[in-house]
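The following block contains the structure, expressed as structure tokens.
One chain of protein is taken out of this complex; the other chains stay put.
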Amino acid sequence: MLRLIENEVFKIIFKKRLLIVFGILLVLITAFAYGQDNSLNRTKARLAGRIGITASTDWKKLCEQQIIDLKNRLESPYGHEEDKPATRVRIEQLQYYLENNINPLDSSAAKFTTQFMEQSIFLFLPLLIIILAGDIVSGEAANGTIKLILTRNIPRWKVLLSKLAALLMLEIIVLLMAAVISAAVSGVFFGYGGWTAPVATGFRVIGDRLETLGVVNVPQWQYALMVYGLAYFVSIVVGTVSFMISVLVKSTSASIGVMMSALIGGNFLSHFMSDWKITRYLFMVNLRLTDYLAGSFQPVAGINMAFSVTVLSVWAVAALAISFVYFMRQDILV
Amino acid sequence: MQPPVLELVDLKKNIKNKEIIRGINLTLGPAEILGFLGPNGAGKTTTIRMIVGLIRPTAGSVKICGYSIADDFIRAMSNVGCIIESPEMYKFLSGMENLRQLSNMDKRITRQRVDEVVELVGLQKRIEDKVSTYSLGMRQRLGIAQALLCRPKLLILDEPVNGLDPAGITEFRNLIRRLAHEEEMAIFVSSHLLSEAQLMCDQVAIIRQGSIVKTATVKDILNTETVEWRLDNPVKAARLLKEKWGIEALRENGNTITAAVGENRLELINQVFVNEGIELRYSIPRQNTLEDMFLDLTEGDEIA
Partner (left out) sequence: MLKRITWFSLLIITAAGFVALSIGFFKAQQVTGGRTPTAGKTIKTENIPTKTAAAAKESNAVRIVVMGDSVAKGTGDEKGKGFSGYLKDYLKNQTTKDISVENIGIDGLKTDGLLERLQDQKLHSLIAASDMVVISIGGNDLRVLRSRGDSTKEAGFGNLEGIYLNNLKELLKGVRKSSTDTYIVFVGLYNPYLDAAASYEDTQLVSTWNYDTQRLIEADPKAIFIPTYDIFKFSLNRFIASDGLHPNSLGYQAISNRIAKSVENVFNGE
């Protein structure tokens, strides 16, 4: 079995799919990092212009000020009880910035690496996965080599399983590439530190309200690990759905086309038809898992992490079932 | 008793409610070479796909060395090497990489075996090059190499000489004969080129519109003889043949007739013709060919 997986992995590598993904990542991340650096500088300039002092030198005062304000709020008996953990967490963060002499406005390699994946998880990362997975089976049908591998003394399900395993492996490599490239490139702009800075998380969506009682600070590296873990889950789901399309469709371009339109269409749906109940069961709408970590608002109201993860898992399992059943029974007529 | 290497029993296939294969029975023993002949669209490839399990038969069964392809796919396929239609390989890999990939899929195939097979098909010089740079002939060779990797008991080749040059075809023919005789391989070759089968095969099965219309050994076919006469009164000659010997003569063009007559009777017949006042220009005994038989049998088929 390992031998079969090895075959599949090398096929993808020799087909230069991984190289394409690497190239796209490199170009995009560089552009992102440059853009962020630029907009950071502009923000600072604007702040400086408005307040009349240079924010880059005076951020400490602002931090101290904010801490005092927040502490007052904590001590006030009339603040909402449930705001307090978030307040406390914010104070911790500000204190960390002060103690470690980090301007909270500034970015860092660690921050960027995390942010990049948070921004990519619902569209860009899935697109990369589709590039990787889109032709994994349909490619063999398109060039006829499927006859070559299905006339060995190996059952069909094993052939398909090895392809799936190869895909799951390479998804890890893609995430790793994204992380390493992000860290390496953004470090040039923002410095290579920031891995221990505290990040707030632990928000929960209950009903259609964001609950902040459980908010805690975790170090940036741990937060990044969570973000990439969620990204891997998303990759698996998008990968298996894409895998299914690749089994069902005989041409690579059709396979990639179907998946891309599904993805982009789904993103549109979530914007324009967010009150339509059924959209919440689409996998494309549930890809923004990292938003639950950061406690941002959802495009479709009333869904939370557990819901999204369940929906995505059901999609993945269904896609796998369909892939295997269809592949086992299919007549190879190419 | 050893089961036959290949046994097809009443094999049928419908695709989209169209009967493509309408009940094929065949057996093939070790060291036999079977030519599976038929015009384009007759159903050769479809039959082969069923043999190697790429498609499911609508009815009937395929057994390879006694193992059913439907129930015991792995053991059945352990004995098969095949090329189906054109020999597709991974173009972005080298010839050697392709073979390595396939040898990874079967524990029995060693590194030496890969090298051995490459030498057998004469691809040593170019084996490290990308397949995308190969000519069609080289791809055929690689295809054969790939089929031979697992030392199959049954070798299935679908139109294998397409794209080979004359020298390559001769080389290929010798290879096939050698494999059958030295390694006792049963070889199933489909072709629409009859001249090839005649030189290469022991038996032929002729398929037309999904049914086998004739199976015969090549020797039998070659033994059937005909004679061609050129004379001034072909109508009278034909009547004489019919009256005296009960032989049905075919009127060809102008003054030529042909009839299936053994050489032993030719002298007598010619004597009678002369006595009856027919002016005889010449008479030639002619060996029948597969070509003739094939044209007879498939007459009226449109070429697909």
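By written order: A and B. Residues from 1 in each chain.
Keep in mind that, in the parts below, a contact is a pair of C-beta atoms (placed from the backbone, for glycine too) under 8 Å apart; a residue touches a chain by one contact, two chains touch by 3 or more.
Quick caveat, the model's predicted, so the values are computed rather than measured.
Undergrad: Could you tell me which displayed chains border the chain that was left out of the figure?
TA: Those shown chains that the absent chain touches are A.
Undergrad: Using the touch definition up top, pick the residue from A:A45, A:I68 or A:V188 that touches the left-out chain.
TA: Answer from the full complex: A:I68 touches the omitted chain.
Undergrad: Could you tell me which of A:P85, A:P155 or A:G257 touches the chain that is not displayed?
TA: A:P85
Undergrad: Which residue, A:A31, A:A45 or A:L176, contacts the hidden chain when the whole complex is considered?
TA: Answer from the full complex: A:L176 touches the omitted chain.
Undergrad: Please identify which residue in A:V227, A:A316 or A:I332 touches the non-displayed chain.
TA: The single option touching the absent chain is A:V227.
Undergrad: Of the residues listed, A:E6, A:D37 or A:D106, which one is in contact with the missing chain?
TA: Touches the omitted chain: A:E6.
Undergrad: What subunit A residues would touch the chain not displayed?
TA: So the residues of subunit A touching the missing chain come out as 6, 9-10, 50-53, 58, 61-62, 64-65, 68-69, 71-73, 76-79, 81, 84-85, 88, 169, 172-173, 175-176, 201-204, 213-214, 216, 218, 222, 225-233, 289, 292-293, 304-306, 309.
In the analysis below, only the chains that are shown with their structure count from here on.
Undergrad: Which of the residues in subunit A come into contact with subunit B in the complex?
TA: Against subunit B, subunit A makes touches at 3-4, 6-7, 10-11, 14-16, 143-145, 147-155, 329, 331-333.
Undergrad: Considering only the defined contacts, which subunit B positions touch subunit A in the complex?
TA: Within the complex, subunit B contacts subunit A at residues 15, 49, 52-56, 73-75, 77-78, 80, 82, 84-86, 88-93, 97, 101-102, 104-106, 146, 150.
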